[in-house]
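A quick write-up on the structure given underneath.
Missing here: one protein chain of the complex. Every other protein chain is in place.
First chain written, first letter: the chains are A and B, and each begins at residue 1.
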Amino acid sequence: MVTLNDYLMVSGLLFTIGFAGVLLRRNIIIIFMALELMLNAANLSLVGFSRFNVQNGLPDYNAQVLVFFIITVAAAEVSVGLAVIVALYRARQTTHVEDITSLKF
Amino acid sequence: MTPVLFWTFSGIMLLFATLVVVNRNPVASALSLVVSFLGLAALFVSLDAFFIGVIQILVYAGAVMVLFLFIIMLLDLRAEGRRKVNVPAVFGGVVVITLFVKVLFDVCYGFQGGRAVFPPIEHSAHGDVWHIGMTLFQTYKLPLQVVGTLVLVASIGVVLLSKRELR
Partner (left out) sequence: MNAAPWLILFAPLTAAVVITLFTLRSRQLSSYVAVTGVFVSFLAALAVFAGPDHAAGFNWIDVGIFQVPFGYVIDDYSKMLLLVVTGIGLLIQLYSLGYMADDAGQSRYFAALSLFMFSMLGIVLANNFVMMFIFWELVGVSSYLLIGHWFERPSAADAANKAFLVNRIGDFGFMLGILMVWSASGTLVFGDLAQKWPGLNLSPAYALAAALLVFCGAVGKSAQFPLHVWLPDAMEGPTPVSALIHAATMVAAGVYMLARVFFLFEGRWAALGVVLWIGLATSLLAALMATQQDDIKRILAYSTLSQLGLMVSALGLGVPHAALFHLFTHAFFKALLFLGAGSVIHSLHHEQDIWHMGGLQRRMPLTFWTFAAATLALVGCPPFAGFWSKDAIVATAFGRQPLAGLVISLVNFLTAFYMTRLFVVAFWGSPRSSSAEHAHESPAVMTTPLVMLAVPSVLIGLPFIAPVFVPSSEPEAPAILAVLVSLLVLAAGVALGWRFYRGAAKDPVHIPLFANRFYIDAFYGRLVRYTQDALSTIAGFTDRWIIDGGIVKGLSGATFWSGFALRFLQIGNLQAYAFLFGIGVVLLLYIILFAS
(Lines give C-alpha, C1' and ligand atoms only; values in the text may rest on other atoms or scores of the structure.)
Protein backbone atom coordinates (compact mmCIF):
# COMPACT_ATOMS: atom_id res chain seq x y z
CA MET A 1 0.00 0.00 0.00
CA VAL A 2 1.00 3.61 -0.45
CA THR A 3 2.13 5.23 2.76
CA LEU A 4 2.54 8.79 3.93
CA ASN A 5 6.28 8.47 3.48
CA ASP A 6 5.83 7.83 -0.22
CA TYR A 7 3.92 11.04 -0.60
CA LEU A 8 6.47 12.94 1.43
CA MET A 9 9.25 11.51 -0.65
CA VAL A 10 7.56 12.50 -3.90
CA SER A 11 6.88 15.93 -2.48
CA GLY A 12 10.50 16.31 -1.43
CA LEU A 13 11.76 15.22 -4.84
CA LEU A 14 9.47 17.73 -6.53
CA PHE A 15 10.83 20.40 -4.23
CA THR A 16 14.37 19.39 -5.06
CA ILE A 17 13.70 19.56 -8.77
CA GLY A 18 12.26 23.02 -8.34
CA PHE A 19 15.23 24.07 -6.26
CA ALA A 20 17.61 22.75 -8.86
CA GLY A 21 15.79 24.81 -11.43
CA VAL A 22 16.23 27.92 -9.35
CA LEU A 23 19.90 27.28 -8.87
CA LEU A 24 20.87 26.14 -12.33
CA ARG A 25 18.75 27.98 -14.86
CA ARG A 26 19.54 31.49 -16.01
CA ASN A 27 16.18 32.46 -17.53
CA ILE A 28 14.18 34.32 -14.92
CA ILE A 29 10.84 33.01 -16.21
CA ILE A 30 12.00 29.43 -15.87
CA ILE A 31 13.24 30.25 -12.38
CA PHE A 32 9.81 31.54 -11.64
CA MET A 33 8.21 28.31 -12.86
CA ALA A 34 10.60 26.36 -10.68
CA LEU A 35 9.47 28.46 -7.72
CA GLU A 36 5.91 27.41 -8.48
CA LEU A 37 7.02 23.78 -8.44
CA MET A 38 8.48 24.29 -4.98
CA LEU A 39 5.30 25.88 -3.68
CA ASN A 40 3.27 22.98 -5.00
CA ALA A 41 5.60 20.48 -3.39
CA ALA A 42 4.77 22.09 -0.07
CA ASN A 43 1.07 21.85 -0.91
CA LEU A 44 1.40 18.15 -1.66
CA SER A 45 2.94 17.36 1.71
CA LEU A 46 0.32 19.49 3.46
CA VAL A 47 -2.51 17.61 1.80
CA GLY A 48 -0.76 14.34 2.59
CA PHE A 49 -0.61 15.22 6.28
CA SER A 50 -4.22 16.40 6.17
CA ARG A 51 -5.32 13.02 4.82
CA PHE A 52 -3.18 11.20 7.35
CA ASN A 53 -4.52 13.07 10.38
CA VAL A 54 -8.07 11.69 10.38
CA GLN A 55 -10.39 12.76 13.18
CA ASN A 56 -14.03 11.68 13.46
CA GLY A 57 -13.65 10.07 10.07
CA LEU A 58 -12.76 13.38 8.44
CA PRO A 59 -9.42 14.61 7.16
CA ASP A 60 -7.92 17.67 8.82
CA TYR A 61 -9.49 20.53 6.92
CA ASN A 62 -7.28 23.16 8.53
CA ALA A 63 -4.45 21.97 6.34
CA GLN A 64 -6.59 22.11 3.24
CA VAL A 65 -7.62 25.67 4.07
CA LEU A 66 -3.95 26.50 4.40
CA VAL A 67 -3.37 25.01 0.95
CA PHE A 68 -6.23 27.14 -0.32
CA PHE A 69 -4.53 30.23 1.08
CA ILE A 70 -1.19 29.19 -0.40
CA ILE A 71 -2.75 28.81 -3.83
CA THR A 72 -4.40 32.21 -3.53
CA VAL A 73 -1.23 33.92 -2.45
CA ALA A 74 0.74 32.09 -5.12
CA ALA A 75 -1.63 33.33 -7.79
CA ALA A 76 -1.18 36.91 -6.54
CA GLU A 77 2.56 36.33 -6.40
CA VAL A 78 2.65 35.09 -9.99
CA SER A 79 0.80 38.11 -11.26
CA VAL A 80 3.01 40.56 -9.40
CA GLY A 81 6.16 38.66 -10.29
CA LEU A 82 5.34 38.52 -13.96
CA ALA A 83 4.52 42.23 -13.94
CA VAL A 84 7.93 42.87 -12.38
CA ILE A 85 9.52 40.73 -15.05
CA VAL A 86 7.76 42.67 -17.79
CA ALA A 87 8.86 45.96 -16.27
CA LEU A 88 12.37 44.60 -15.95
CA TYR A 89 12.36 43.47 -19.55
CA ARG A 90 11.25 46.90 -20.69
CA ALA A 91 14.09 48.51 -18.83
CA ARG A 92 16.82 45.98 -19.60
CA GLN A 93 15.71 44.03 -22.67
CA THR A 94 16.78 40.79 -21.04
CA THR A 95 15.47 37.97 -18.91
CA HIS A 96 18.82 36.59 -17.84
CA VAL A 97 19.58 36.86 -14.19
CA GLU A 98 23.29 37.30 -14.84
CA ASP A 99 22.53 40.56 -16.61
CA ILE A 100 20.48 41.86 -13.71
CA THR A 101 22.84 42.56 -10.90
CA SER A 102 21.71 45.83 -9.40
CA LEU A 103 18.41 46.55 -7.69
CA LYS A 104 18.26 50.20 -8.65
CA PHE A 105 18.51 51.59 -12.16
CA MET B 1 -5.84 4.40 -4.86
CA THR B 2 -3.69 1.62 -6.00
CA PRO B 3 0.07 1.91 -5.85
CA VAL B 4 0.16 1.56 -9.62
CA LEU B 5 -1.81 4.74 -10.16
CA PHE B 6 0.10 6.55 -7.45
CA TRP B 7 3.47 5.75 -8.95
CA THR B 8 2.21 6.46 -12.45
CA PHE B 9 1.06 9.95 -11.56
CA SER B 10 4.09 10.63 -9.38
CA GLY B 11 6.29 9.52 -12.22
CA ILE B 12 4.51 11.73 -14.70
CA MET B 13 4.70 14.66 -12.33
CA LEU B 14 8.37 14.27 -11.54
CA LEU B 15 9.31 13.57 -15.15
CA PHE B 16 7.61 16.68 -16.44
CA ALA B 17 8.91 18.75 -13.55
CA THR B 18 12.37 17.71 -14.66
CA LEU B 19 11.49 18.68 -18.20
CA VAL B 20 10.48 22.12 -16.97
CA VAL B 21 13.97 22.61 -15.67
CA VAL B 22 15.78 20.97 -18.55
CA ASN B 23 13.98 22.39 -21.58
CA ARG B 24 15.71 25.22 -23.39
CA ASN B 25 12.50 26.54 -24.93
CA PRO B 26 10.38 28.51 -22.40
CA VAL B 27 7.12 27.53 -24.13
CA ALA B 28 8.02 23.85 -23.83
CA SER B 29 8.88 24.43 -20.18
CA ALA B 30 5.54 26.05 -19.53
CA LEU B 31 3.65 23.23 -21.21
CA SER B 32 5.61 20.66 -19.22
CA LEU B 33 4.63 22.59 -16.13
CA VAL B 34 0.96 22.14 -17.03
CA VAL B 35 1.36 18.39 -17.32
CA SER B 36 3.25 18.29 -14.03
CA PHE B 37 0.45 20.19 -12.32
CA LEU B 38 -2.15 17.85 -13.76
CA GLY B 39 -0.24 14.94 -12.23
CA LEU B 40 -0.14 16.81 -8.96
CA ALA B 41 -3.89 17.40 -9.10
CA ALA B 42 -4.38 13.66 -9.59
CA LEU B 43 -2.31 13.06 -6.46
CA PHE B 44 -4.52 15.51 -4.56
CA VAL B 45 -7.58 13.60 -5.70
CA SER B 46 -5.93 10.37 -4.57
CA LEU B 47 -5.72 11.97 -1.12
CA ASP B 48 -9.49 12.63 -1.15
CA ALA B 49 -8.85 16.37 -1.45
CA PHE B 50 -11.19 16.91 -4.37
CA PHE B 51 -11.63 20.62 -3.87
CA ILE B 52 -7.90 21.26 -3.74
CA GLY B 53 -7.41 19.13 -6.84
CA VAL B 54 -10.00 21.08 -8.73
CA ILE B 55 -8.69 24.50 -7.81
CA GLN B 56 -5.18 23.27 -8.53
CA ILE B 57 -6.29 22.65 -12.11
CA LEU B 58 -8.37 25.83 -12.30
CA VAL B 59 -5.85 28.20 -10.80
CA TYR B 60 -2.55 26.73 -11.88
CA ALA B 61 -3.21 24.80 -15.03
CA GLY B 62 -5.73 27.45 -16.07
CA ALA B 63 -4.99 30.94 -14.88
CA VAL B 64 -1.34 30.90 -13.92
CA MET B 65 -0.19 28.99 -16.98
CA VAL B 66 -2.07 31.30 -19.31
CA LEU B 67 -0.31 34.16 -17.61
CA PHE B 68 3.06 32.51 -18.09
CA LEU B 69 2.47 31.75 -21.74
CA PHE B 70 1.12 35.24 -22.29
CA ILE B 71 4.22 36.82 -20.80
CA ILE B 72 6.53 34.52 -22.70
CA MET B 73 4.83 35.47 -25.93
CA LEU B 74 4.64 39.13 -24.97
CA LEU B 75 8.37 39.22 -24.39
CA ASP B 76 8.90 37.06 -27.48
CA LEU B 77 11.39 34.73 -25.80
CA ARG B 78 13.08 32.18 -28.02
CA ALA B 79 14.97 29.07 -27.04
CA GLU B 80 18.12 30.18 -25.27
CA GLY B 81 21.34 30.12 -27.12
CA ARG B 82 24.09 28.21 -25.42
CA ARG B 83 26.06 30.31 -23.04
CA LYS B 84 29.36 29.69 -21.43
CA VAL B 85 28.82 27.30 -18.55
CA ASN B 86 29.72 28.85 -15.24
CA VAL B 87 31.54 25.92 -13.72
CA PRO B 88 31.74 27.05 -10.07
CA ALA B 89 28.05 27.97 -10.09
CA VAL B 90 26.94 24.61 -11.47
CA PHE B 91 29.23 22.83 -9.08
CA GLY B 92 27.86 24.77 -6.12
CA GLY B 93 24.30 24.07 -7.24
CA VAL B 94 24.89 20.37 -7.57
CA VAL B 95 26.50 20.26 -4.12
CA VAL B 96 23.55 22.00 -2.47
CA ILE B 97 21.05 19.78 -4.23
CA THR B 98 22.91 16.63 -3.24
CA LEU B 99 23.03 17.74 0.36
CA PHE B 100 19.33 18.50 0.19
CA VAL B 101 18.45 15.06 -1.17
CA LYS B 102 20.53 13.49 1.57
CA VAL B 103 18.63 15.38 4.25
CA LEU B 104 15.39 14.40 2.58
CA PHE B 105 16.22 10.71 2.63
CA ASP B 106 17.40 10.92 6.21
CA VAL B 107 14.18 12.57 7.24
CA CYS B 108 11.95 10.07 5.48
CA TYR B 109 13.95 7.18 6.79
CA GLY B 110 13.74 8.49 10.31
CA PHE B 111 10.04 9.26 10.27
CA GLN B 112 8.55 6.07 11.72
CA GLY B 113 4.97 7.37 11.91
CA GLY B 114 4.88 7.88 8.19
CA ARG B 115 5.14 4.19 7.44
CA ALA B 116 1.60 3.48 8.50
CA VAL B 117 -1.13 3.13 5.90
CA PHE B 118 -3.61 6.00 5.59
CA PRO B 119 -6.51 5.56 8.02
CA PRO B 120 -9.90 5.18 6.39
CA ILE B 121 -12.25 8.15 6.21
CA GLU B 122 -16.01 8.12 6.26
CA HIS B 123 -17.81 9.76 3.43
CA SER B 124 -19.91 12.33 5.21
CA ALA B 125 -23.19 13.78 4.03
CA HIS B 126 -21.50 16.96 2.89
CA GLY B 127 -18.77 17.17 0.31
CA ASP B 128 -15.36 18.42 1.24
CA VAL B 129 -16.20 21.80 -0.30
CA TRP B 130 -18.78 22.22 2.45
CA HIS B 131 -16.27 21.33 5.15
CA ILE B 132 -13.60 23.62 3.75
CA GLY B 133 -16.16 26.40 3.44
CA MET B 134 -17.23 25.99 7.05
CA THR B 135 -13.62 25.95 8.26
CA LEU B 136 -12.81 28.94 6.10
CA PHE B 137 -15.75 31.09 7.14
CA GLN B 138 -15.81 30.13 10.79
CA THR B 139 -12.25 29.60 11.96
CA TYR B 140 -10.35 31.60 9.35
CA LYS B 141 -12.53 34.64 8.79
CA LEU B 142 -9.78 37.14 9.46
CA PRO B 143 -7.09 35.43 7.35
CA LEU B 144 -9.62 35.27 4.53
CA GLN B 145 -10.13 39.04 4.72
CA VAL B 146 -6.39 39.58 4.87
CA VAL B 147 -5.85 37.39 1.80
CA GLY B 148 -8.60 39.30 0.02
CA THR B 149 -6.85 42.58 0.80
CA LEU B 150 -3.59 41.06 -0.38
CA VAL B 151 -5.11 40.10 -3.71
CA LEU B 152 -6.56 43.58 -4.06
CA VAL B 153 -3.21 45.20 -3.32
CA ALA B 154 -1.52 42.78 -5.72
CA SER B 155 -3.89 43.69 -8.52
CA ILE B 156 -3.33 47.40 -7.91
CA GLY B 157 0.40 46.77 -7.83
CA VAL B 158 0.30 44.92 -11.12
CA VAL B 159 -1.55 47.79 -12.75
CA LEU B 160 1.00 50.26 -11.43
CA LEU B 161 3.93 48.10 -12.47
CA SER B 162 2.58 47.65 -15.96
CA LYS B 163 2.15 51.35 -16.61
CA ARG B 164 4.38 52.68 -19.32
CA GLU B 165 5.78 55.57 -17.31
CA LEU B 166 7.74 53.25 -15.04
CA ARG B 167 11.34 54.20 -15.43
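What to note about this one:
By our rule, contacts are C-beta pairs under 8 Å (C-beta built on N, C-alpha and C of every residue); 3 or more make two chains touch, one makes a residue touch a chain.
Note that the structure is predicted; figures quoted are calculated from it, not measured.
Across the entire complex, the residue among B:Val103, B:Ala116 or B:Val129 in touch with the chain not shown is B:Val103. Of the listed residues A:Leu8, A:Leu23 or A:Val78, the one in contact with the hidden chain in the full complex is A:Leu23. Only one residue from B:Gly39, B:Gly53 or B:Gly93 touches the chain missing from this view: B:Gly93. Touching residues on chain A toward the chain that is not drawn are 19, 22-23, 26, 28, 31, 97-98, 100-102.
Against the chain not displayed here, chain B makes contact via residues 89, 92-93, 96-97, 99-100, 103, 106-107, 110, 134, 137-138.
Here, only the chains that are shown with their structure count from here on.
Centre-to-centre separation between chain A and chain B, using Cα means, comes to 5 Å.
Residues 1-10, 12-14, 16-21, 23-27, 29-30, 32-34, 36-37, 40, 43-44, 47-48, 50-52, 54, 57-59, 61-62, 64-65, 67-69, 71-80, 82-87, 89-91, 95 of chain A are the ones touching chain B in the complex. Listed in rising order, the residues of chain B touching chain A in the complex are 1, 3, 6, 10, 13-14, 17-18, 20-21, 26, 29-30, 33, 36-37, 40, 43-44, 47-49, 51-52, 55-56, 59-60, 63-64, 67-68, 71-72, 74-75, 77, 80, 83, 89-90, 92-93, 96-97, 100-101, 104, 107-108, 111, 113-122, 124, 128, 131-132, 134-136, 139-140, 143, 147, 150-151, 154-155, 157-158, 161-162, 166-167.
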